[in-house]
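Below is one structure, written out as structure tokens; comments come after it.
Then we have chain A:
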Amino acid sequence: MALFMLTKFVYLGDQEIEYLCRQMYRQFLHDALESSGRLDAADLPTEIQRVIASTRFYHLGGPGESGGYVLYLFRQQSKIPIHLVLNPLKEALPASNLCFVDDLSLSGEQARDYLDSLPKVPRDRTTLLFMAVTSIAKDLLTREGFKVIAPIVIDEKETKLGAASGMILDCGLELRGVATEAELRRFAEEYGRLAWSGFPMGFKALGLALGLHHNTPDDTLPIFWSDVNWFPIMPRHPKVEGGVVPEERYFV
Partner candidate 1 sequence: MSLRSDTSYRNPFEDQNALQMNPSRVYDLYCDPKPLLDRGEADFFREKAIFFEGSRGCGKTMVLRHLSFEVQSIAAKENGVRLLDHIQAKGGVGFYLRIDNARLLSFQGPKRPRIPWARLFEHYFELSVATSFVQLLQLLQSRREIDPDDLGRKIARSIGDVLGTEVPFESFQEIDHHIFQELRKVEDFINLSPYREVQFNPTRAFRIGSLTGELPRLICHLVEPLADAKFLILIDEFENFSEAQQRALNSLIRSAGPNLGFRLAMRREGLKTLGTTRPSETLRANSDFRRATFKDVLVKEGEYRTFLERLADKRLARVPFFVEAGLTSIRKILGEEDDEEEARRLIERKKDKTLHFESLKLAYTDPEIAKLKESLRCPANPLLEQLNILYLLRGRDATEIQRSMTEYLRAVEAGKRTHRGSTAPKLDGTKYGWDYIHKYKLALLFRLTFAYKAQKEYYGFNVFCFLSSGIPRNFINLCKTAFHQAQFTLSEEEFKKLGTIPPDIQAEAARKEAEVELTNIASIFQFANELSWLAKNLGTVFAEYHRDPYLRYPETNTLALDPGSLDDYNSSVLRAAVMNSVIQPKRREQKSGPGLSILPNYTLNRLLCPVFNISYRTRGGILERYSDSEFGRMCREEGVPPHHLPAAYRRSARRLAAGRPGQVPQHGQQSTLDDAFETQRR
Partner candidate 2 sequence: MPDHVFARIWDLETTGRSRLSKNYDLFIGGCGSDTRAYSALRSLVKKRTSLGEVLLLDFAQRSSAIVDASERAQYDSYESIGPRIKVQSCSPLESRDMRGIGSELLGLPSGAKVALDISVLTKPYIFAVMRAISEIPGLGFVHVLYTEPGRYLHTPSGTYPFSKGPYRVVDIPGFAGRLSGPKDVLLVLLLGFEGSASKAVFEELTPAKVVPVNGFPSYLLHYKDESIVQNDPLFEQVAAIEDLQFAPAANPFETFNVLGDLKKEADQLQLSLVISPIGPKPMALGAALFCLHHPEARVVYPMPASYEGKVSTDLGKSWLYEVEFPTASLPGKSSAG
């Protein structure tokens, strides 16, 4: 069962992530031109210059979080001039259009909470640009008044070991000699409970099987990333919260 689950894990490697950054940029442009009614303009390159020049790009979340890393890749792939890429904690938000960049938004709550903490984010001029969102997160953030763009939108039926997740096949796993659907859920949950009793199926029980080359989100099933009782096949690098500095050994 574990091996079967592993074969259904979706891993986004560095090449795919770079490609997603390019797609994020192109979708952003398409949307900006569409919204301003300039998609049919005769001189598209000029329009594109105008859109970029009137936008400021920020990472979603703190500088040491994944948003900063993704913004770096995004800037490289899109070739956006560096002066347009700013730090939201250091500089006052200007009157132009804003674009926040991050890798994933799976519940939407973290992004919402972060944006709420910033002073005066003009929601009607703010675009949230992700590599992947769930439809749940997209709906939540859209209701909050933001525009959400992502090349990958994970439908609800793909979450929680749903019918379209690839993990549960419509032919029945028992026909493939693996397990019944109930057995697979139980298996994932039992191991998940060992790892994270609060969310044995991952954060908000999203039950994803998704990882990126720079990290594995905690919405993914803990059986993949937890190191509580075993060596994880897809390690996760959690944020260290609080004031305790992890012990390091130094060789003098």
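Picked so that all candidates are chains of the complex that A comes from, given by their letters.
Here is the rule we use: a contact is a pair of C-beta atoms (placed from the backbone, for glycine too) under 8 Å apart; a residue touches a chain by one contact, two chains touch by 3 or more; residues count from 1.
All values reported here derive from a predicted model rather than from experimental measurement.
A.B. asks: Need the partner of chain A in this complex, chosen from 1 or 2. Which is it?
C.D. replies: 2
A.B. asks: For chain A, which residues are in contact with candidate 2 within the complex?
C.D. replies: 8, 10, 15-16, 19-20, 23, 26, 30, 34, 39, 44, 132, 151-152, 154-155, 157-158, 163-166, 169-172, 175-176, 209-210
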